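Only one protein chain is missing from this complex, and each of the others stays in its spot.
And then subunit A:
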Amino acid sequence: MEVTMPSRKWAREEGTEKRRGGDLQRVGQKVKAGNGGEGRGRRSAGVGRGEGIRAEAQRGRRITVLQMGQKKWFWVWVTASLFFRLLVIYFPQNLNLGSRPEVATPITSLRRLAEGYWLKQSFMSPYAGSMYHGSPLLLSVLGPLTVKRIEGQPSHLICSLLFLLADFVTAMLILAIGQKLQLAYRQSLKALKVSTSEILSAGDIAALIYLWNPLTIVTCVGYSTSPIENLMIILTLYGACSRLAPLAAFGWVISMHLSLYPAILIIPVILLVGYGPDAPPRKLFLKRNFGTDGNDPSNLSCYQGNEVATENMLPIRPFLWKPVLHFIFWAIIWSVYVLVLCSISLKQYGGLWEMFKRTHGFILTVEDLSPNIGVLWYFFAEVFNFFRGFFLIVFHVNILFMILPLAVRLNHRPCFLAFAYILISSMLKSYPSVGDSALYLGLLGLFINELADMQFSFFLFCGYVGVSLLSPVMHNLWIWRGTGNANFYFATGIAYACLQIILVVESIGAMLNHDRVLRKKSTACP
């Protein structure tokens, strides 16, 4: 316990950091970190640490002024995005997004949910007739809202407003995660004595990307429950970033309950809770601590502050078992709670087993072969029945195969690891929709500083624009005109999957490259 003291404090201080804001305190904290005690940065900042701190403080103030202006624009854009959604919600008939296979899948369609609710109201199992495949809890929450109509307003207006709210909350949580990540990034850069000119506020950018992404907007107004699922996933990440074990566990359990695939997020969440937010590889810190261990004055010169006070020890963050156990404990509690609620809700209709068969079983066995933007429907429509079981295993294991290598390679960046997992699962899941890509594209914005040198960004952008326009056209050609066929639509599905593969490869490559550059610079510096 005593050994882990500095880092514990460091972790705890993150919470207080946000309240004070500004760069000024950060220096103080670092200085204070070695002194023991509570580490309230503000008081210790003025203890006279020399010129560097004052210069830093001035710069901090300038940045704060600059940020004020940016903040104003940020909120203007956030409000504008919400108003834009309201505008689109008012003209849903013209767009008819709810029936598009790209937007609403059998799992997330609100129309199916309304059907399930109707079945339940007439004392039948909501899963009768293979219409509804979602969670019974969602049915109890959203179901009453689907039947409420306001005179003269579009149907499902209340649900749409709820999704709008969910989008807003998700964006705010992304903003908070971004601030935490940025803080961690800045601290680790400082610890490694790497100077950078400017760090973009990733949280703002990511939140705006999420809010203004056309795919998010389409999902929000397209009668799909994806905004809720996305909210839960982001809630998990937020809870883990701020080490709020109950919150993280709640988000994880609910999101797993809703769509199963976020189950793999347990690894990044545990890493996040254990190690804290993203940082450069731990080896780097070790190297600095022990490689330049002596009292060589030259290694101090490249950093302006007097780092002698920090006892030459950089914050190595060991794995903390206590919050992890805390998280697991809460996860168990929440899952028991959810299961009890579900069993109460489905008491007359087959109980929990029926629920698992119709929700998670439906996801795993790919029963619905209606076209979507994924690649599985086409394959399972073609495959012979006696091979079906085998290929089901192969396709699902595909996701699991990627988990371990990525976890090993990216264990120092758990948030990015979560992004990679979400991206991979949205590529290989059985009923993907554009809501999934909206989520990972939003998360991509969080790593804008690290991925600045990502290759093929323009190509990927053009590819996403092209595929998202091509997909409805091909669908029209196949279903309505009859001049195309299923291959046409599936071709866009393959192109989409290829784009996602390029995105995941390039982003992970850029991230590792970034780490490499950091190592080079931190070793070159002294």
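As a working rule, a residue touches a chain if its C-beta (ideal position, glycine included) is under 8 Å from a C-beta of that chain, and two chains touch if they have at least 3 such contacts; residues count from 1.
Throughout what follows, contacts and distances are computed from a predicted model.
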Per UniProt, the name of the complex member that is left out, chosen from "Glycosylphosphatidylinositol anchor attachment 1 protein", "Transcription elongation factor spt5", "Origin recognition complex subunit 2" or "Ras-related protein Rab-39B": "Glycosylphosphatidylinositol anchor attachment 1 protein"
Contacting the left-out chain in the complete assembly, out of A:329, A:401 or A:459: A:459
Of A:125, A:155, A:411 or A:476, the residue in touch with the unshown chain: A:476
For subunit A, residues in touch with the removed chain: 94-96, 99, 194, 196-198, 448, 452-459, 461-462, 465-466, 469-470, 472-474, 476-477, 479-483, 517, 520-521
